[in-house]
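All protein chains but one are shown in place.
Right, subunit A next:
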Amino acid sequence: MNALSQTSTIVKYSQVKKSYGDLEVIKGIDLSIAPGEKVALIGPSGSGKTTLGRMLMTLEEPTGGTIQVDGQLLWHEEKNGRFVRAGEKHLHRMRERIGMVFQHFNLFPHMNVLDNVASAPRKVLKLHKREAKERAEAMLAKVGLADKIDVYPSQLSGGQKQRVAIARALVMNPKVMVFDEVTSALDPELVGEVLEVIKDIARQGDMAMMLITHEMDFARDVADRVVFGADGRIVEEGPPKEIFENPKSDRLQSFLGRFR
């Protein structure tokens, strides 16, 4: 199984499938992401983009195929020479490398902004209280919310909430991060501030990003590669310039036509 490990990919989907009962939403996807690469997933609603991200974050288990993260199988582990369904321990080890920002923020309403960001470093990374706090403060400063550390999520705007959520995911220092339609639940005037923060991170970081988005300009600006999916399959992929200026498939042409 050593052939599986390739240092040039941080994430590798191989013939990944996902069904809910009789409904197959992902129909055999192959997709690799290089370390530090920013990949935008675009496509119509229901094309399976979010499911793809959720399977990487171990929120949904694939019904077929394999996902590798950092050269190791995500949903399988080796036991007595055989690959079996991964247990909680294996998933826990794998998740160290993966982070996610959600469409609906999912901040912890019972914690103030600082604790939202500092709790995982403290409890999961077992950092000393002071160090967890310092890291969290630094991360909150990075997303422009250093002055909000004492307030509760309910007192923040949508854009601020999402920036806290980004800081909360970043502070765990993942190698790959899923951004799942992070601006879709925001008022239009708040979208910009969140996208700016993400662009900033993309510029300075060596963290790979999977950007599931409906913001075409954003995808064009940030992504190294754009993947267009529809009906549970990848229809077309390539550099942003290619995808947006010279779409080849009919599906992509008509999809992009809706944004003009």
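By our rule, a contact is a pair of C-beta atoms (placed from the backbone, for glycine too) under 8 Å apart; a residue touches a chain by one contact, two chains touch by 3 or more; residues count from 1.
Here is the rule we go by: contacts and distances are computed from a predicted model.
Peer 1: Determine which name in "Acetyl-coenzyme A carboxylase carboxyl transferase subunit alpha", "Sodium:solute symporter family protein", "Aspartyl/glutamyl-tRNA(Asn/Gln) amidotransferase subunit B" or "Ectoine/hydroxyectoine ABC transporter permease subunit EhuC" the UniProt entry assigns to the undisplayed chain of the complex.
Peer 2: The missing chain's protein name, per its UniProt entry, is "Ectoine/hydroxyectoine ABC transporter permease subunit EhuC".
Peer 1: Using the touch definition from the top, which of A:95, A:175, A:214 or A:233 touches the missing chain?
Peer 2: Within the whole complex, the residue contacting the unshown chain is A:95.
Peer 1: With the full complex in mind, choose from A:21, A:81 or A:109 the residue touching the hidden chain.
Peer 2: A:109
Peer 1: Pick out the residues on subunit A that sit against the missing chain.
Peer 2: The list for subunit A reads 57-59, 88, 92, 95-96, 98-100, 102, 104, 106-110, 112, 119-120, 123-124, 152, 154-155, 168-169, 172.
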